[in-house]
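The next block holds one structure in the form of structure tokens; read it before the comments.
Every protein chain of the complex appears in place save one, which is left out.
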Amino acid sequence: MAKVRGAVVIDTEACKGCDLCVVACPTDVLKLSEQVNAKGYNPAYPANHDACTACTICALVCPDMCITVYQLKPEKAHD
Amino acid sequence: MAKVRGAVVIDTEACKGCDLCVVACPTDVLKLSEQVNAKGYNPAYPANHDACTACTICALVCPDMCITVYQLKPEKAHD
Amino acid sequence: MEDVKLMKGNEAMAEAAIRAGADAYFGYPITPQSEVIEYLMMEKPENRTGMQVLQAESEVAAINMVYGAAACGKRVMTSSSSPGISLKLEGISYMAGSELPCLIANVMRGGPGLGTIQPGQADYFQAVKGGGHGDYRLIVLAPSTVQEMADFVDLGFELAFKYRNPVMILSDGAIGQMMEKVFLPDQKERLTDKEVINKYGSWATTGKPESRERNIITSLNLKSEVQENHNFHLQKKYKSIEENEIRYEAIQCDDAEYIMVAFGTSARICQKVIQLGRDKGLKLGLLRPITLWPFPKQIINKLADTSKGFLSVEMNAGQMIEDVQLAVNGKAPVSHYGRMGGMIPSPSDVLVAVEKELKKIG
Amino acid sequence: MEDVKLMKGNEAMAEAAIRAGADAYFGYPITPQSEVIEYLMMEKPENRTGMQVLQAESEVAAINMVYGAAACGKRVMTSSSSPGISLKLEGISYMAGSELPCLIANVMRGGPGLGTIQPGQADYFQAVKGGGHGDYRLIVLAPSTVQEMADFVDLGFELAFKYRNPVMILSDGAIGQMMEKVFLPDQKERLTDKEVINKYGSWATTGKPESRERNIITSLNLKSEVQENHNFHLQKKYKSIEENEIRYEAIQCDDAEYIMVAFGTSARICQKVIQLGRDKGLKLGLLRPITLWPFPKQIINKLADTSKGFLSVEMNAGQMIEDVQLAVNGKAPVSHYGRMGGMIPSPSDVLVAVEKELKKIG
Amino acid sequence: MTEEIIIAGFGGQGVLSMGKILAYSGIMQDQEVSWMPSYGPEMRGGTANVTVILSDDRINSPILNEFDTAIVLNQQSMDKFESMVKPGGLLLYDPNGISHHPKRKDITIATIEAVKEATLINRKTFNMVVMGAFLKVHPIVKMDNIHRGLKKSLPERHHHLIPLNEEAIKKGMAKVQIIHKV
Amino acid sequence: MTEEIIIAGFGGQGVLSMGKILAYSGIMQDQEVSWMPSYGPEMRGGTANVTVILSDDRINSPILNEFDTAIVLNQQSMDKFESMVKPGGLLLYDPNGISHHPKRKDITIATIEAVKEATLINRKTFNMVVMGAFLKVHPIVKMDNIHRGLKKSLPERHHHLIPLNEEAIKKGMAKVQIIHKV
Amino acid sequence: MTEAVITPEEIIKRGKIVFKKTKNMLDKTLSYCPGCGHGVAHRLVMEVIEEMGITEDTIGVAPVGCSVLAYEFMNIDMQQAAHGRAPAVATGIKRVLPEKYVFTYQGDGDLAAIGTAETIHACNRGENIVIIFINNGIYGMTGGQMAPTTLQGMKSSTSPYGRVVETMGYPLKITEMVAMLPGVAYATRQAVHEAKYVRKAKRAIRKAFENQKDKKGTSIVEIVSNCNSGWKMTPVDSNKWLEENMLAYFPLGDIKK
Partner (left out) sequence: MTEAVITPEEIIKRGKIVFKKTKNMLDKTLSYCPGCGHGVAHRLVMEVIEEMGITEDTIGVAPVGCSVLAYEFMNIDMQQAAHGRAPAVATGIKRVLPEKYVFTYQGDGDLAAIGTAETIHACNRGENIVIIFINNGIYGMTGGQMAPTTLQGMKSSTSPYGRVVETMGYPLKITEMVAMLPGVAYATRQAVHEAKYVRKAKRAIRKAFENQKDKKGTSIVEIVSNCNSGWKMTPVDSNKWLEENMLAYFPLGDIKK
């Protein structure tokens, strides 16, 4: 079955590593990085990116508007 | 039938002639005087004093606490 | 004679606000100035010019409504009397800090506390030294006639917008309640929203078009360096006001051997004192500051070269006297005559005080 | 070493209030002084001494709670910072007018408006000239160490009750937030209700027994004559405070050729300036007013006979300088050095300013 | 010419509006005027008074402690203002409600039974009867300026009352009695 | 003797409490002390710093623009405070997170890998590792006064943590490296 | 001996007094306008205090408003509060003298306009005090300006063409609002313009003070009253108007008990 696929871009410098997106993602795409950013936070990143469904849940709960979500519909994937 | 009898004493200098007691008295005992007091008001007085039943209604509505009400019970009247 | 009217100072101020093209008035009743809002409500200025009038739930709310409307580039006014002005001080400090123009009238009564509703001048310090917190200045106009109550409204608005600073009309219950003949100014047109944007769009919050950066009205600067720069900017502005906006009236000062300094109602009384004094051969003069801030320091300092001394006549315990002393700077003796608690000095009593001082000086 | 502690100025003030036998504290949070109420809440003084602590819904409510409790003859305190003090001014004027003792701490920040939360001294005028309406005075104590933050609490209460007048501790964010070594006073017993009645029953509203007339706490006098008499009474009291309660510290003034005048945090800085100056051979001194009102006029006037000049060093645009000028009365030049917006003057910058002034004087 | 007048009585007697009409009339003859009321809650049922000044020159103090004329409409005001009339001045009063009559000999004293006279016309014209009495004794404004003053000070909707008021003024002029003349 | 110190880093690194322990320790050896923090909302996640002065004399200005010692725990603080160390003074820092290392030659420069070392004991002892490093290079307070200072500044319920903290201090003393000495 | 021969003078001499002024009211003429409801309300509060025997233990708080001079008439210890702040002042008193009885006596401008925050927060804290709230739909003291409780269409000196709710707001039922708060033990609306209401109002005030005795929290007794001066009516007409208009919008009775 052709699934809708998604991907996220996270602004790691704006991210404050609050963990809310990580907890919210229904398909466990996200994790907090071990690296710290300039402000001393461990930013989120898509550790399991292929599982992303573009559901936007992570973006909806991110207080810092760090996440952009892209969606590719199956038919598009085939054209 | 021996009635409860009442009488009122009105402090005419304190009275402001507001007419509230006059209107309130159920037995039309009170009237406003033609004379003015020192403050320029026409004070209330018991024009029809015999009709007073000591019901205290006039005193209850008087904002200036000018009215003292006396009551004589029939048995007392006869002893 | 078309526009001559007999009006209370409070009413004249209200009518003048309509005619000055004021956009809004926000106030809360308090004696002796409730006629301002009452007159406005009676006049329905929303029909005459579109001016909005609202009775706020408190003085605190009123001054903050003024803040909001003034920040939109509008001509906005409020008025109150002493205790109500105290409540407005946080808001006034905010407006000064945010550089918002507005007109605030204090029709003073005798304090402190609830005090009396009779006239007083004991809010002088509050008005000119800054009753609220922080370094700020109000331009303070002190009318002494009903005519000036009217005239200072438009003048006040003009100054407020010229400098983006709150202006205060510091009056008192006597002038507010008194009726005099007053020539009313012509109706000024209110600016349309478009005109406001053209004139004040660079700072006023009128809605941000794509074509400009957003406008922000705030007095907050979390960084001290930034706040200090803002303060330096304010102080520079105050300096330029001091250089350009001093107003006063010198009455028979030219040949005066002794000079009274008085504003508002007290100045009215002192005019009579000059007359009484000159009848007795005393060459008295009166320096009447019209702007209490900026204070007419220089002229007083100059007069100190020729005058034997100064009497600051005030309806308070001695407040303006400090500014007179600062102006005189030790050149001549400065004394104070005052009544308090709503009492108005009588011309004869002031004359007695003058004579006593003259005797002291010798 | 029992009672030596390292404490923030705010905490020291709170602890000192408990130990001074304060009966109540009413306040509203605001930086940089929220530690006062936080410390009190943490300490549970209702268990230690029975002292009541309540977070009010606003500064306006807080000062009026103080009014109510103070009118019962109790030792009551509040604290805030600049914008919050502005909101309290109506209430403060009421308390002065009703002659109620109380203690108000202003831990100043930079204004005007919301300004910054960093330290400032720009509420000097507000505190000493009367920010609220009407002729009234606060006794104003200016601590410059954490120790004084503690010490001035009991002193403040004593003065407040001695004169039945509000007392203000005028501090700033630096002293409030700073920790220093502090020796805490012993615990004073709170007065029982009975003792309060014995001591203050002649005026305090503690419930009217048959044996006395009712007590009324009010600042209202509808009749001007009565209000004026009340004002004369207040002025007489203020005069006696001016005669008896002036406090200051003269640091190396004896041989000083040039004198800085500074209070609170600024005075701390100036102590360093003396040192830097004397290292360079400049004979500098510091006059530190401890009571800002009543102001140490006389000593400054006397020092003007020997000093070449004065520099008023303040964290504002120039406020106390006026009182220095009034004291000096033209005998010597008076200048001002100030920082604003939460900036604290550095000793070296002040020294540069001093040197510039000395060069001018020649 | 400067005329300094106090009008004093109970609230509700029309003291303030009488002063206002007088002041407006002064304006009509190109004078400077001031009208300074007592104000505040004590007006409520208590006393009311107003100081009116008409002058050919700039008026300085609008507040006075002596008067050319005192118009007195109750006992309290008599007690307070009798002594404040300048020597040679005028004291006009309605004897109705006055128990202690004025004793000064250095001023002109006149009376008007204004309550009585007004009742015959319309109770509300009381103050205009007093006005008439005053103008008769001391004609500081011309009748046609009073007319214009009335017109200016009454709102449009009350202009039909002007004739009634003028009738009252005339009545006052007719009925005033000079008790003592200096 | 007067020692003027700035300790600067991120909020949450224990900067303020390190300063407090230092100040309390000063009191324990009968010195005058002052502790002046930066404060306000910028502390939230942002930077935090505290000026600590220990002196045998009365301390005048608690606010300084030059220091005997700067203890620097992030890059921002390095940028700000490197230049404010007095010639001949000390700059101590944790190289972890520092991209631009100090360049001055007229001061002593020392480093301590405090994050690393603390992680081995207990993350929360980070500041005590730094403290140890500082005291090793610049022993202005005696160890037993530090002990007493710790006791005074920690609430009773945390006293069991004192040995851990002292272990951290020792670790810091052991691991500090002098990069440059004047 | 028929009854008619007993003269009123005899009744006064020999009868028993069934109504006289409470001794908690001083012998001074009240400063209120003729017919103003403030007088009755004053009396009821003072009667309750006398009857409960708590005269020596009560501290009253007078507001800014016509009743600013309440302390001139009530023979107890009293404080005059700044406009709107009586509940805060009362809080201050009660916190330091918890065993005393404390009440505020406030007008509608005082309590429901400028004092809204203090009213709501004192009630929300359940301060163990009594609030007597005189709702006369106007600012009496300052000359008849619009109050928060001025009715729709009602004229006042700041709504000379009648209150327009769209721009001036709606008449505020603040007693209903505070009744929602858990701190409020008792909220009731009463009137004093007729004897039957006066009796009920007194019982309500009594209950409020009893609550304070029992430490139940805040009790608020709203009294819908007249302001014949502000309304520009005779006292008698104002009471009629009150009955027909005020009571229609502000219905009497207990709101919370």
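Each chain gets a letter, A, B, C, D, E, F and G, in the order it is written, and its residues are counted from 1.
Assume a residue touches a chain if its C-beta (ideal position, glycine included) is under 8 Å from a C-beta of that chain, and two chains touch if they have at least 3 such contacts.
Bear in mind that the values here come from a model prediction, so they are computed numbers and not experimental data.
Across the entire complex, the residue among D:E59, D:E180 or D:E322 in touch with the chain not shown is D:E59. From the set D:L114, D:I274 or D:A327, the residue in touch with the chain omitted from the display is D:L114, counting the whole complex.
On the side of chain G, touch with the chain left out of the figure occurs at residues 113-117, 120-121, 124-126, 148, 165-170, 172-173, 176-177, 180-183. Listed by residue number, the positions of chain A touching the unshown chain are 2-3, 5-9, 13-14, 16-20, 23-24, 39, 41, 46, 49-50, 52, 54, 56-57, 59-65, 67-72, 74, 76-78. Residues 28-31, 34, 37-38, 41-42, 44, 54-55, 57-60, 83, 113-114 of chain D touch the missing chain (whole complex, contact as defined above).
Just so we're on the same page, only the chains that are shown with their structure count from here on.
Looking at A-F and D-G, the interface holding more C-beta pairs in contact is that of D-G.
Relative to the C-alpha centre of chain D, the farthest chain centre belongs to B.
Chain geometry summary: the mean Cα position of chain C and that of chain D are 29 Å apart. For the pair chain C and chain E, the distance between mean C-alpha positions equals 34 Å.
One finds 25 Å separating the Cα centroids of chain B and chain G. Multi-chain contact residues, meaning those touching two or more other chains, occur in chain C at positions 31, 60, 83, 113-114, 117-118, 222. Counting partner chains per residue, chain G shows two or more touched chains at residues 33-34, 68, 80, 82, 141.
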